[in-house]
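Omission of a single protein chain aside, the complex is shown with its protein chains in their original locations.
Now for subunit A:
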Amino acid sequence: MALRDTSSLHQLKSPKRDLDTQPPDSSMEEESDTRKINNSFLRDHNYATEADIISTVEFNSSGELLATGDKGGRVVVFQREQESKSQSQRRGEYNVYSTFQSHEPEFDYLKSLEIEEKINKIKWLPQQNAAYFLLSTNDKTVKLWKISERDKRPEGYNLKDEDGRIRDPSTITSLRVPVLQPMDLMVEATARRVFSNAHTYHINSISVNSDHQTYISTDDLQVNLWNLEITNRSFNIVDIKPANMEELTEVITSAEFHPQQCHTFAYSSSKGSIRLCDMRQAALCDRHCKYFEEPEDPSTRSFFSEIISSISDVKFSHNGRYLMTRDYLTVKVWDLQMENKPLETYQVHDYLRGKLCSLYENDCIFDKFECVWNGSDSVIMTGSYNNFFRMFDRNTKRDVTLEASRENSKPRAILKPRKVCIGGKRRKDEISVDSLDFSKKILHTTWHPHENIIAVAATNNLYIFQDKVN
């Protein structure tokens, strides 16, 4: 698969809230793209404000919409252009559809701590009518947002004039029926539900159930089950908090519902294990059905063994037969029928194994990378440093390293595979481990549910790549 860097470079810019009332920008032409690259890209990339850092990306179930959340609590939704016959060369590109402020910073007075507005996860609900629904969450609160279009408005009211001012009753001499008149398309986002006060610790993931009625939200020690309609009650289904916190040895790092079985979910732990639970067994799923763990290789033991074995992301395959987990150095594919070892292990950046101490000092070892399946479960993808991301083809066993960077690839160009040189002689196009930029990390990526389109978040920049079309 050859990937072409398509669409424009989407950059979020501060200050906050200046985008809420703007109509969707549907004219991301290539010319403005070039201007952006020349004038603002390099500058903004170096001095990106922290609020613009993208913290999550997610396609919806049809792939028509792509949502991003950032550290400033904003959600930006992109919509794929309808492919037109006149522009057959140009596959549907993604343009900004809606922008809204999902979460604001809050202050917990009782505990005297600030609650960040950073969006940790976004999950789309399956579409049931013309409106789109998504769940977005920060550390403490989950919100259900409705995104809907308005392209008509009623005009010709009797009691108020077009500006909304109440008319003087004495001036009303006739009766008329308001008529719907077309207007400029407006996309509005409204918060329909707010699910709060259920988590003591920081929410790390949310997952919508295949029953489309419930979802789970997960923090370090608990998993809570919610009904999408009910905000004042949630059920705690997993609780691993020890009676004495001093005995704490592991935390939950992520949880996800099975894509087809509405009673099954899995959660990963900081110790590198995954537990599969069946909600039919008991109200509190503290006893797992299956426990996936690979025994540690004693020859690789170091100070940092626990940190690098902590699972940062867990994802079911689309067909529901496999689980994928990401820890610091590897991605593993597990067969749900085999608990004692993974089916496949892929090295993402094993050359970092000898650098764990420096990565500990500069905090990079705590980075939480996500992983993602393609629509047919044949390819898996995850991010790395230096704006590199890796793809592994499970069938051919081939892998590729690509880079999300405007400096090294022009728009619409085919992405060139990159190579990291481990030691010895460095070839011309290779980059040595010591030259890697660890501040440029790709933590969040997502894959279109059916097509070969991927979205990659590199700090405050969103890259969208599509398969080459001849």
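Just so we're on the same page, a residue touches a chain if its C-beta (ideal position, glycine included) is under 8 Å from a C-beta of that chain, and two chains touch if they have at least 3 such contacts; residues count from 1.
Here is the rule we go by: contacts and distances are computed from a predicted model.
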Record-based protein name (UniProt) of the chain missing from this complex, from "Electron transfer flavoprotein-ubiquinone oxidoreductase", "1-aminocyclopropane-1-carboxylate synthase", "Isopropylmalate dehydrogenase-like domain" or "Immediate early response 2": "Immediate early response 2"
Residue of A:F235, A:Y360 or A:F438 touching the missing chain in the full complex: A:Y360
Which of A:T200, A:Q260 or A:Q281 contacts the chain that the document leaves out: A:T200
Contacting the left-out chain in the complete assembly, out of A:N244, A:S299, A:Q337 or A:N395: A:N244
Footprint left on subunit A by the chain that the document does not show: 111-116, 118, 139, 200-202, 204, 220-221, 244-251, 253, 270, 303-304, 306-307, 310, 357, 360-361, 363, 366
